[in-house]
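Before I ask anything, here is the structure I am working with.
A protein chain is absent from this complex, but the other protein chains hold their places.
Let's turn to chain A:
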Amino acid sequence: MNILIEDVSVTYQPKTPFQYNALKNITTEFKSGQFYGIVGQTGSGKSTLVQLLNGLILPTTGIVKIDDFELKRKTKYKMIHEVRKHIGIVFQFPEHQLFEETVLKDVMFGPMNMGVSEEKAKTRALHYLKELHVDPALYEKSPFDLSGGQMRKVALAGILAMEPKVLILDEPTAGLDPSSHRETMDLFKRLRKELNLTIILVTHDMNDVFEYTDEVRILEAGHIVESGLTEEILTNQAVLERYSLNLPDVVRLSHDLEKKGHVIDPIPKSIDEFIVEWRLRDA
């Protein structure tokens, strides 16, 4: 699914003392099957941008085109519901959205809302719970009895079971321990290949952006200020500093070593890869 955002502005609470322009005349594109990163300071408009994509927020002016669907200021609810079948959002701390009696029922909630039969929804739920390595002994338990990490996985399964074509992730690893963090991010990488998903990742973690994404968009004060290939933008210290963003660790390390005469080109995607390459080089 190709997403095209054309000259979109979003104003919250217009004509009140609280009026606030969250996005200002944004134009950008998200192509099918790509992995995108969206970065920027808190309050730069990242989450507004993301919510535009499935009609949680409608543009004040401009159009969001998602294949043949068009989201405008006065788009009807029916159309928005259709769009939501294809675009799944995993919000920050998705475990806060669990409510059903059992884990399995909760995962089935999304697909069934989208008109999938109960049987099919169950098959999907079982499939994605297994995919996320949730212990089958937990399927019939209350989601509120699970640990934080398990709840997160169940919530994720709930979105994946809707089988969206575009997956939007808002800080999906916030509050996870390092190994769960890696596991979750690798899962997204794998799912993208297996299901040919478009993934849009909103995060503050520059390491993740560098390791996993193909392209980045940098937002500042409601504008897209940078847009391009990840390996070009995230290795450019001057650009990142302009928007008070950090260099990814592996880039910083490579730059430091370069100053000492060790040229590493291309820069590895992660510290792990870096270590592997460094050892090969020594040998």
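Keep in mind that, in the parts below, a contact is a pair of C-beta atoms (placed from the backbone, for glycine too) under 8 Å apart; a residue touches a chain by one contact, two chains touch by 3 or more; residues count from 1.
Here, contacts and distances are computed from a predicted model.
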One chain of this complex is not shown here; going by its UniProt record, which of these names is it: "3-Oxoacyl-[acyl-carrier-protein (ACP)] synthase III", "Arginine decarboxylase", "L-lactate dehydrogenase complex protein LldG" or "Energy-coupling factor transporter transmembrane protein EcfT"?
"Energy-coupling factor transporter transmembrane protein EcfT"
Residue of A:114, A:187 or A:264 in touch with the missing chain, whole complex considered:
A:114
Where A:30, A:91, A:210 or A:274 are the choices, the one touching the absent chain is A:91
Taking the entire complex into account, which one of A:37, A:158 or A:248 touches the absent chain?
A:158
For chain A, which residues touch the unseen chain?
12-13, 15-18, 51, 54, 56, 77-78, 81, 84-85, 88-89, 91, 94, 96-99, 109-110, 113-114, 144, 158-159, 162
